[in-house]
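Only a part of the assembly is drawn; its chains keep their places, and the rest are absent.
By letter and in written order, the chains are A and B; residue numbering begins at 1 in each of them.
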Amino acid sequence: MLVRLLYASRVSDGNMCDIVQSIMQQSRQHNPPHGITGVLCHTDAVFMQVLEGGRKAVNTLYSHILRDPRHTDVILLDYEEIGERRYAGWTMGQANMNKINPSILLKYSPLPELNPHEMPGKTLLSLIDELMATASIVGRT
Amino acid sequence: MLVRLLYASRVSDGNMCDIVQSIMQQSRQHNPPHGITGVLCHTDAVFMQVLEGGRKAVNTLYSHILRDPRHTDVILLDYEEIGERRYAGWTMGQANMNKINPSILLKYSPLPELNPHEMPGKTLLSLIDELMATASIVGRT
């Protein structure tokens, strides 16, 4: 059974740049053997990540994230059983939301800043679709 | 929560050209920090403006407009909570309805003149879509 899970969190402490790099490195090692694909978006303070894969694998990873000291204020935003993946080609794509065109963010949120803890899950998935459509995600295998 | 609000008003007094210029200038200053986008249409006597943004920001701006002495006969035409903006790229677009092709107006109204106080809100939103589709709006950032 395939599922797609979207969550957001805040960086608890430390330099975002280093943290993103360490998460991406872990993803590249951990995800392929577990069949997990997805995209990681971040600002200087906030993460938003969409994960796709088998139901058990995604649940295991999400419970690790909940315990990971680098994340705080973890909140589940969307979760559904899916017939097919949308990000099958991304071991883990990446988008720095500080560097994208602000009108992309503005299209989905009241102000041109990423504030996923206050937004509906489906709106955030539309935002990630827009990021893909505008080639704002890097790291495709 | 994002909303879209459409209203119309009549110019209470003074030269429309000057008033539009002052409104546009205020918009360029006021809108970006408050995350408001939209389009302002006008003839020599009538305004019609669509505003998009956070629910609170749009309500605050609309209550200012109701009190603004430059506007009279202010009437709310449409209001809805939206998942995404339609005018995210416009700090405040502008269309002088006296200068557009009259068949655009005729498509939506009984006579080739803008008379929003007598027209349904959804029809006026279709007219603004047509203005965008025919590149009749100026001022895109």
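Going forward, a residue touches a chain if its C-beta (ideal position, glycine included) is under 8 Å from a C-beta of that chain, and two chains touch if they have at least 3 such contacts.
Note that the structure is a prediction, hence the values are computed from the model and not measured.
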Query - Full complex, copies of the single sequence (shown: 2) - result: 10
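Keep this in mind: only the chains that are shown with their structure count from here on.
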Report summary line: dist(centroid_CA(chain A), centroid_CA(chain B)) in Å evaluates to 36
Query raised in the report: Which positions of chain B touch chain A when the two form their complex?
Result: 1-2, 34-35, 37, 53-55, 57, 83-85, 88-89, 141
Report task. Spell out the residues on chain A that touch chain B in their complex, using ranges where they run on. Result -> 103-104, 106-112, 120, 122-123, 126
